[in-house]
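Sending over a structure as structure tokens; questions will come in a sec.
The other protein chains are all here in position, but one chain of the complex has been omitted.
Order of writing sets the labels: A and B. Residues in every chain begin at 1.
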Amino acid sequence: MFKILKYSFYDLTRSRWLYIYGAFYLLLSASLLWLGGGLSKAIISLMNIILVLVPLIATMFGVMYYYNSREFTELLLAQPIRRSHIFFGQYLGVACSLAISLLLGVGLPFVLYGIFSSSEIWNFSILLLVGLFLSFIFSAIAFFIALRNENRIKGFGLAILVWLFFAVIYDGLFLLALSMFSDYPLERFAIGASLFNPIDLSRILILLKLDISALMGYTGAVIQNFMGTVLGMACSLGVLLLWVALPAWGIKRVAVRKDF
Amino acid sequence: MITIENLHKSFGKQEVLKGVSLKFQSPGITAILGPNGSGKTTLIKSILGMALPGQGTIRFQGQDIKGGWAYRRQIDYLPQIARFPENLTVQELLRMIQDLRGGQPDAEPLIRLFALQPHLGNRLGNLSGGTRQKVNLVLAMMYDSPVLILDEPTSGLDPVATQRLKELLRQEKEKGKYILVTTHIMSFVEEMADEVVFLLEGHVHFRGGLQELKEKYGASSLERAIARILEEGELGFSSNGHGEKAAQLVLRGA
Partner (left out) sequence: MRKTTLIFTFLLAFLATQAATITVCPDCEYSSISQAIASAGAGDEILIQGGVYQEGNILVDKPLRLKGEGWPVLDGENETEVLTVTANGVTIEGLVVRNVGTSYLEDRAGIRMRRVRDFAIRGNRLENTFFGIYLEHCSDGLVSNNILEGQAREEMSSGNAIHLWYCKRMLVENNQVRGHRDGIYFEFVDDSRIRHNISEDNLRYGLHFMFSNDDDYFRNTFRRNGAGVAVMFSRNINMWENRFEYNWGRAAYGLLLKEIYDAEIRNNVFLENTIGIYVEGSTRIRYRYNEFSRNGWAMKMSGGCLDNEVRANNFLYNTFDLSLASAPNNNAFDGNYWTDYSGYDLGRDGVGDVPYHPVKLFNYVVNRTPEAMVLLRSLFVDLLNFSEKVSPVLTPADVADNAPLMQKLNFSKDKPAF
């Protein structure tokens, strides 16, 4: 599996898109830091972008890489290699290269700006951590979708739809539900509903670190009591891990049963 | 070596293999023939575990291949269409396969045989079809495995390379290997094959030696014999017109 990962990664490091992606973050972070004014402001702005863009790019990249590496995959399938290793290797190759782009693109400017000697280091770390999680989650979902759909157009469409659902539609339904049942205590519902969407969960984790919880009144207090503690944090990260594991398990299931 | 029992395979509603049973027990070159869509490639992919049987079993050295992967160490496979990661160079691809598969391949003589030295540093995306097929051949044959499965080995090759390939296959056969070849080139079959498997409409229509085939259909050449088979098929399956089409396709290759 690690050999496949290595070659997928190696293959991707020659892809222009990965560099564009990394360079984009580099430019963005640098301009937010030096032109936008300050670490905490930059972290908040970056959060807005990372929460939308990381899942989108991971989804697109995952689908694209799967379809573009069909030849490679077929070559590998005839080799004495376990099937699940082939697909996990490729998936991890994509996820890792995206993660490294993000890590370098966002990390370098912040390190140069002096994040290590700043009190914002934890906020920044959680932002990066969440970004990495989202890369792994959404590229896994993308791989799963691509594996299930031989038709590229259909696969792309479905993947974008899934992204759109988690990035926008879910929150719309969430808000609708909240305002429809606003007469009932909804704190638990709010926590529960955010666990089912990795983007929401990530956003709330960062917001809690940035102490926006103070803005959230009673709801904020309940959420803070749940997710703000070490246990809650571990729980949230556990759910994020589950969000990686679930599509990964799907990849294995589909991969083992698929004809090539 | 390879035993296939009652193999069924369908893709969606389309049934490609309808109960194929075959045994490969003695070394030599077996040509798998049949019109397009007769299930040749599906049969090969089933043996390799790339397509999963709907029904029936495939045994390799007595072991059911279901869920297995290590048995593929014993098989060298030449895929029909040579498609590789475009960003890699030939050298890197060779090294990668060696790394993934392990063992001690010997690519040097093959590279010399197909005169690939000048292309080693080129990206696979920039190679011509013929050159790619040569790379494909090197990749498939650099290991010295007991089973060799070649899907359309001559496609895109120039006459010199084709000649060298034939020579190579003869040598491999001498070593006592099991060699399965699908092809549309009848002269190649006549020249090389010890045995013919003819697939039609998902069934094994004929299996036996070349001479046997010619005699059975009272034909002087392989081409004629196949034309006869397809004519028969046309009578039998005239309702769908498949036989005629298939005959044209097969004969075009001849």
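Going forward, contacts are C-beta pairs under 8 Å (C-beta built on N, C-alpha and C of every residue); 3 or more make two chains touch, one makes a residue touch a chain.
Here the structure is a predicted model, which is why all the values come from computation and not from measurement.
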{"item": "Missing chain: touched chains present in the view", "value": "A"}
{"item": "Selected from A:96, A:204 or A:240 as touching the chain missing from the view", "value": "A:204"}
{"item": "Among A:1, A:52 or A:103, the residue in touch with the chain that has been omitted", "value": "A:52"}
{"item": "Contact residue for the chain not shown (choose from A:160, A:186, A:239 or A:254)", "value": "A:186"}
{"item": "Residue among A:221, A:235 or A:254 touching the omitted chain", "value": "A:221"}
{"item": "Contacting the left-out chain in the complete assembly, out of A:26, A:63 or A:167", "value": "A:167"}
{"item": "Sites on subunit A contacted by the missing partner chain, in the whole complex", "value": "40-41, 44, 47-48, 51-52, 167-169, 171-172, 174-175, 178-179, 182, 186-187, 189-190, 194, 199-200, 203-204, 207, 211-221, 223"}
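Operating definition for what follows: only the chains that are shown with their structure count from here on.
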{"item": "Rounded Å distance between subunit A and subunit B, as computed from the means of their C-alpha atoms", "value": "43"}
{"item": "In the complex with subunit A, residue positions of subunit B that touch it", "value": "9, 11, 45, 48-52, 67, 69-73, 75, 77, 79, 83-85, 87-88, 96-97, 99-101, 139"}
{"item": "Contact set on subunit A toward subunit B in their complex", "value": "3-4, 7, 11, 14-15, 69-72, 74-83, 256-260"}
